[in-house]
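Complex shown without one protein chain; remaining protein chains in place.
Right after this comes subunit A.
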Amino acid sequence: MAGGSVSECKEYLFKVLVIGELGVGKTSIIKRYVHQLFSQHYRATIGVDFALKVLNWDSKTLVRLQLWDIAGQERFGNMTRVYYKEAVGAFVVFDVTRSSTFEAVSKWKHDLDSKVKLANGNPIPSVLLANKCDQKKDSSNNASLMDNFCKEAGFLGWFETSAKDNINVDEAARFLVEHILLNDKGVPYEESNGDRIKLDQDPMPAESKSGCC
């Protein structure tokens, strides 16, 4: 497969984590991004593992994004390694209407960096999302303060998002995927997979072979 003909299409599978405090809108952002839906009702997330978004990145690249949600019930302690395993990117979400959720961002980032690293030992690319911006009261947002915070905390950047009004969700994802692709140059998913066995894998993984262009 390596070094196949130029016209061949590359396919990637990226695991992306979505973390942050209880009720900041993690599930809403994923729903908005993957299913184009939004619901006003808050319900603690139960039974949802990850969602898949397929991106036709360009004529030669197909990206499957696996967005791993966490449920509020994991807020008390450490996430399992299973959650962090082989993640290549992350969104850390806070709620602009609750400052305590912003204060927790550093803790989430720190936990993330201590649990997963890229193959070269660097932290995985992560983007900060200031969610519920549709509800922001003071318009005097201090963008340069946020820029500095991101620099210090090691975020690639930040976006004001609203899952409700569909603001910046696609943009943030695009921004993150760009950086993941930079890190992952030339290692399409299938090749790195070797002779690993998935117990539930389809006997014929024909689907993953289908072209995208």
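Here, a residue touches a chain if its C-beta (ideal position, glycine included) is under 8 Å from a C-beta of that chain, and two chains touch if they have at least 3 such contacts; residues count from 1.
What we mean here is this: contacts and distances are computed from a predicted model.
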item: Per UniProt, the name of the complex member that is left out, chosen from "Rab proteins geranylgeranyltransferase component A", "tRNA (adenine(58)-N(1))-methyltransferase", "RNA polymerase II C-terminal domain phosphatase-like" or "superoxide dismutase"; value: "Rab proteins geranylgeranyltransferase component A"
item: Among A:T80, A:N120 or A:S144, residue touching the chain not depicted; value: A:T80
item: Touching residues on subunit A - with respect to the absent chain; value: 21, 31, 35, 37-41, 43-52, 70-71, 73-78, 80-83, 85, 104, 107-108, 111, 117, 194-204
